[in-house]
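For this view, one protein chain was removed and the others were kept in their places.
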Amino acid sequence: MSITIALAGNPNSGKTTLFNDLTGSSQYVGNWPGVTVEKKEGRLKGHKDVVIQDLPGIYSLSPYTLEEVVARSYLVKEKPDAILNIVDGTNIERNLYLTTQLIELGIPVVVAVNMMDLVRKNGDRIDTNKLGEALGCKVVEMSALKGQGSLEAAEAAIAAAQEKKQGEHPHVFTGSVEHAIAHIEESIQGRVDAQVLRWHAVKLFERDEKELQELQLAQDLKTHIEQHIADCEKELDDDAESIITNQRYAYISRVIDRAVKKKASRHALSVSDKIDRIVTNRILALPIFVVVMWAVYTIAMGGTKVSIGTMATDWTNDVLVSEWICGNLGAWMEAIGCAPWLTGLVVDGIVAGVGAVIGFVPQMLVLFFLLAILEDVGYMARIAFIMDRIFRRFGLSGKSFIPMLVATGCGVPGIMASRTIENDRDRKMTIMTTGFIPCGAKMPIIGLFAGALFGGSGWIATSAYFIGVGAVIVSGIILKKTKLFAGDPAPFVMELPAYHIPSAKNVLHATWERGWSFIKRAGTVILASSVVLWFLQGFGFVDGVFGMVEDNNTSLLASVGNVVAPVFAPLGFGTWQGAVATFTGLIAKENVVATFGVLYGFAEVAEDGAEIWTLLAGDFTALTAYSFMIFNLLCAPCFAAIGAIKREMNNAKWTWIAIGYMCGFAYVVAMIVYQLGMVFAGHFGVGTVVALLLLAGLVYLLLRKNKYQDSELRVPVRSVAAK
Amino acid sequence: MMPLTMAQPGQTVVIRKVTGKDEVRQHLAELGFVVEEAVTVISVIGGNLICKVKDSRVALNRDMACRIMI
Partner (left out) sequence: MWLWLSENLATLVGALAVAAVLALVAWKIVRDHRRHKGGCGGGCGSCPNAGFCHPDAQSAEHR
């Protein structure tokens, strides 16, 4: 007979770390709320019949956020055999708020006080026995990060489940409140399990909407209960929900007094706070953010002495691919007598395409590593908060920025992350613009051009990132002024975890996961695409005869490409190669690089391995390269991401709107950049006029009055105190 | 009484009232923003602020912070 133990607790309390410990799996431990939005299951190590359920982090069992609804439905409907409640020892007062609610459910609860190592370091003391006595359940100590106490906590939960003894309900509520609740309990007796009677009664007292919905009580019963509640409210001069909340906190205070001794003054600023003073300082916050991102992209992809990413990539391209593989493989295949077409397919097709992409793996690994550190340290959560101020200006909240943080790895989970945004319009807008942020797959495009035409400068990658962010902001401003998207932004409330030294395990794991998926895609999708591309660019009609062609400008691919290429002429890259590369990017963004690899003969054995750079530089100038990059950065994402958009929008019309918008925006911006750039080179023509008109149009859309904004007078209140 | 947005960074204040009667206010309460609770303001940026309440660090935007009266 299997036992189910549910893990419940506040966000950032260490639940998922505990879950990993107990089940041996390697679920990711994120650092901001919303990381776990569904329940995850696993088997307890060493116990075949014990199932552990990880629930989303919640502050309470009220029905206000997605996470709370998921957790609450699970606990009430599926009634696990025991609840292991993780409580953050450094933050115990607020954490116990949930505990009081969990105990009311009537399911055996074991409280595990986590982060005991930090508690001791702070000099505080928690008496788990006294705590357990006061709460009416067993309390154990734990330090999930250090791996201490996890199994003991699970064992305690199993024991509690087997005893099936409900803890005695502690006396949380006093006087008239308790009185009213007792009345309600009587009224609904028989309609719900005795086990959960108390919980339902308290919820009804709070006038919990979901409760009322689900219980479907008769009208006269409802009136009767309402009477009790109203009496209580009148007596205590407060509304029901507040009464309950305050009484819970009062109870918790009493418990804390008995069992917890704090050393430091609660109001002293901790190290994390001091860091926050600087990092979120109103003047320094954004510059610090720019510098941090610049550092990340420069170390990963720049051309400086500390750019380990680029150095490793150069070695990979020059030595590994060009010399070892291309040179030797080509020679070997000829030596054993392979037909030239096969050699061509393998060396100029597969190796060229895949090799071009694989060459970037070192840069990607370094990039993913640095981003993972930023995440793990806790900095990313602060970014969402900092960006909230900017986002709010045009009607979005900082919550919309979190998907964009995720999208720097891969756009697909970024788009999915928009699910936490409750406001429908904001969510749609976030989905539409998350694709602007450069994902891991788009970075090789940037890296390739940075190397070929910009001397490997780290600024290219940094500017690409901020162009993405800029595109989001500009889109936000423009769209919020249209009828489709107008509306006030959601409020922003977010708990910020303390900064901590990044955990090597987490960071390395996250880096490896993303890096490996990059490599896997190179070996599958890119490989297949490269083969197809090789055929199409290696065969064509010469003088009416179909066969292999020497010069790929006469190939099938070129013929098709040349039909489409004119579309991109106003943007500066009206070559068939550019057009084809852009289209292959739809399959996977890395394909753009792979395509160039195949088309420009990456596999040509060269002494310096930089031959592709020279050829690229022949077909692109710095300006056209930048315009090309911008277009590919901003236009429709890969099929996988488009699929994600479709799933999230759940609506064909909106999916097309999203894709259309992204392509249109990309086209306009790239055109403006190219045409106006050409002005500096002395060219002034029809294109320039069009570009200027478009630019004027953009500026108008940005600056026009928002007729959908609230007509209340908005008096900007400057905080008098804030310096 | 004045809203929390008027507090100075570094200052510790006591909450006297949380306005509004909706789910957002309940959410604030569950995070620890209740009457008689002490709040320490860590950082203010354009009206949005980070503050410490019941030992935890919470970021609020200005609209929310305005509803907390000290």
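Order as written gives the chain letters A and B; numbering starts at 1 within each chain.
Everything below uses one rule, namely that a contact is a pair of C-beta atoms (placed from the backbone, for glycine too) under 8 Å apart; a residue touches a chain by one contact, two chains touch by 3 or more.
Keep in mind the model is a prediction, meaning the values are calculated, not measured.
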Contact set of the excluded chain (shown chains only): A
Sole contact to the chain not displayed, among A:50, A:333, A:404 or A:594: A:333
Given A:161, A:300 or A:510, the one touching the chain that is not displayed: A:510
Residue among A:243, A:644 or A:668 that touches the chain left out of view: A:644
Touch with the omitted chain, as defined above, among A:92, A:346, A:437 or A:533: A:346
Subunit A residues that touch the omitted chain in the full complex: 25-28, 30, 35-40, 56, 64-66, 69-70, 73-74, 333, 336-339, 342, 345-346, 350, 375, 406, 409-413, 416-417, 419, 422, 509-510, 513-514, 516-518, 520-521, 523-525, 527-528, 531, 640-641, 643-644
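Here is the rule we use: only the chains that are shown with their structure count from here on.
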For subunit A paired with subunit B, centre-to-centre distance based on mean C-alpha positions, whole Å: 27
List of subunit B residues in touch with subunit A within their complex: 5-12, 21, 23-24, 26-32, 34-35, 37-38, 40, 42-48, 50, 52-61, 63-64
Residues of subunit A defined as touching subunit B within the complex: 59-60, 62, 64-65, 88, 90-94, 97, 239, 241-242, 245-246, 249, 266-267, 269, 272-273, 276-277, 280-282, 285, 381-382, 385-386, 388-389, 392, 397-398, 491-498, 717, 719-723
